[in-house]
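This structure is in structure tokens; I'll ask about it shortly.
Heads up, one of the protein chains got dropped from this complex, but the rest are sitting where they should.
Labels for the chains are A and B, by order of writing; each one numbers its residues from 1.
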Amino acid sequence: MELTAVPRKISTNWFIKNRWLVLIFIIIIGSIAYAYAVNGRVTTAVLASTLRQSTPLVLGALCGLICERSGVINIGIEGQMLMGAFLAFMANVYLGNLWVALAIGILAGALMGLLLAFMSVTLKMDQIIGGTVINILAIGLTGYFYISGLTTQGKFQPFALGPLAEIPLIGPVFFKNPPITYMAIVIVFVLHYVLFYTRWGLRTRAVGEHPSAADTVGINVYKMRYINVTIGGMLAGLAGAFLTLEGVGTFERGMTNGRGFLALAIMIFGKWTPLGAWGAAFLFGFTYAIQTQLQFMGVNLPPQFIGSLPYILTILVLAGFVGRSRPPAAEGKPYEKEGG
Amino acid sequence: MKRIALLLTGLLLLALMAACGGQKPAAEKKCGDEGVICIGLVTDVGKIDDKSFNQSSWEGTQQAAKEVGALEVKYVETTDAKDYAANIKQFTDQGYNIIVTIGFGMGEATAEAAAANPKVHFIGVDQFQGEAIPNVAGLVFHEDQAGYLAGVLAASMSQSGVVASVLGTNLVPPVVAFNEGYLNGARSVNPNIKIIDTYHPGGLDVAFTDPEWGATTAQQAIDQGADVIFGAGGNTGNGALIQAAGNEGVWCIGVDTDQWETVPEAHPCLISSAVKLIPPGIVDLVKMSKDGKFPSGNYFGAAGLAPFHDHESAIPQEVKDLLEKTKAGLLDGSISTGYNPG
Partner (left out) sequence: MATDTTSNETVNRTARYLRKAWQGISVPLVAVLLGLIIGALLLLVSGAQPLSAYGALFEGAFGTPAAIQRTLEKATPLIFAGLAVAFAFKAGLFNIGAQGQLLIGAVVAAYVGFSIQGLPAIIHAPLALLIGGLAGALYGFIPGALKTYTGAHEVITTIMLNYVAINITDYLADGPWKDMTPGNIVARTPKIFPSAVLPSLGNIPTGFILALLAAVVAWWILYRTTLGYEIRTVGLNSSAAQYAGIRVAKIVILSMMISGFLAGMGGAVETQGINGRFQPGFNTGIGFDGITIALLGKTNPFGVIPAALLLGAMRAGSSKMQFSAGVAPEITDVITAVILFFVAADIIVKTLIRQRGTDDDKVTLSTGWSGH
């Protein structure tokens, strides 16, 4: 399934093959509709929160995905996010322009991606070490150089997408958001298209699955990996910028709080596909929003029980429905050009 | 081999320099001498500039040092809770005579250090003293009273009849005290008020440093009609305040210090903060230490509401009167906050 480059036709066969997926999808839509009928306001609030919580996670997962599809493991997502968040914040403080700050956040991510590419492709370092270096480095640098007491000019505010925002439930959830949230949704689909329906995507996957074969047909393995890992870094930088420019509006040490590692889990959960990652991130965001909602409703349980919900649910879903997932075959192995 | 020799020489030199670098030139007076005051501070797990109790304790300590003419005033940040004792020792070893330790978690380490150093005065911020130790003063606050006032203010200002609180973890007693007071204060104004309170579901290490969680949670509450948000949980709470500031017609209330100073991004919504005045408390205790009147047991610092700042005119006079009345009632004991840590 992974290597087909031509557009796949969705036939009835597809539905049968993915009957669990379809069933779950129907159940989800059904329950959302029911919940909306019972209490529209709460449903909207929970779903809006779901989308918001899923945004940095899906961006992080896409970062990991595009790196791994080209054969480079990236466990440095957390660090790349943190650097993106920090530099975007600093730019926002000193330049006062959110869009420039956004660009700088992405650039910071790109540089961290480039560093990972340098370590894993050029130096042929173990990729897990490369990612770990990035994580520790980011915690150290941002922690050391952050100065408290800096104020920004504000953060991205939501804007409505015209009449689309008027649709009940879907409108306020999907079409009344700040810019990075829109970007994340667009990127999911663009990446899905690029990865599975373009030459570039085919090459990327070829490099990740069978680099020596790709090499023989004239694909530059090193170049492909460099570019993909750098793009991945940009996505992580964007996720970081989301935190400082759109989510919170300011920076705190260690504010990524493990989101980069959750993103890693989400990437695997989504079986290394953009749409899968989106679904997994949504599931996650949803369990977070529900966990808050349970507290809102005054459910008399220790917060620690409610707090475990997203993680236990993830394990159950993973164990029960998703099961085995297969990573790109050449992942983690530095490519050595034969004879040279 | 040359290179290796060179390298080893370099290493050796570095080690030598390192060994020398640690030694300070002898000063005329130093900590531990008669009549010299040196004040040290050990943070709770977190940074000195946390915009929360570590920061305000440090501000108070610096101010106190200035007022009593201390020779040295220094801090050490704790990165892991198990370093409390070692970090305190850092100061006792150097002859510091007043040591400020922060957070309930350090209570035990403080008591142990106090027993080992009977001549040193310890100020334990947020450390409730079950049994008085002669050289330890627990600087504690009636957080529930400050929270109660915040609750009264919140319920009075709410148009929708829904108010919320976004909190750090319930593992930290002062946070629970703030919230319990807030709940009961709000109910005292409007018994039918809907209050949505949420604790961060993560562990101690993330509960106070997750502003994005605070922001999302605040928004989720606002989307359900909450129009006053009480953000009480370090940077997590700050995220909630900033989020509230982006919503029209929503007020927010900060915590610990006057957050008008620490979170300027929240100015549009910040009507007040439920404060516990750590700096004056530390200054008082340090002065008492200097004058030989250091108290032991619990020393209650002032807690209450911060000024309204720019929103002075937005608060109706009757609300201000009610707050005054409540404050008086809390002081003379005629009003109970209903918080009982048991």
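One rule holds in what follows: a residue touches a chain if its C-beta (ideal position, glycine included) is under 8 Å from a C-beta of that chain, and two chains touch if they have at least 3 such contacts.
In this text the structure is predicted, and so the values were computed from the model without any measurement.
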From B:Leu204, B:Met288, B:Ala302 or B:Ile315, the answer for touching the chain not displayed is B:Leu204
What does the interface between chain B and the hidden chain look like in terms of residue numbers? 3-4, 7, 10-11, 14-15, 17-24, 45, 74-83, 86-87, 90-91, 94, 104-105, 107, 128, 130-131, 169-171, 173, 201-205, 341-342
Under the stated touch rule, tell me which residues of chain A contact the chain that is not displayed. 73, 119, 123-130, 132-137, 139-141, 143-145, 258, 261-262, 264-265, 268-269, 302, 304-305, 307-308, 310-312, 314-315, 318-320, 322-325, 327-329, 331-333
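One rule holds in what follows: only the chains that are shown with their structure count from here on.
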In the complex formed with chain B, which residues of chain A make contact? 41-42, 44-46, 48-49, 52-53, 56, 147-149, 151-152, 154-155, 157, 243, 247-250, 252-255, 257-258, 288-289, 291-293, 295-296, 302-304, 306-308
Complex contact set, residues of chain B against chain A: 47, 49-51, 55, 169-170, 196-202, 206, 209-217, 219-221, 223-225, 235, 238-239, 242-243, 246, 264-265
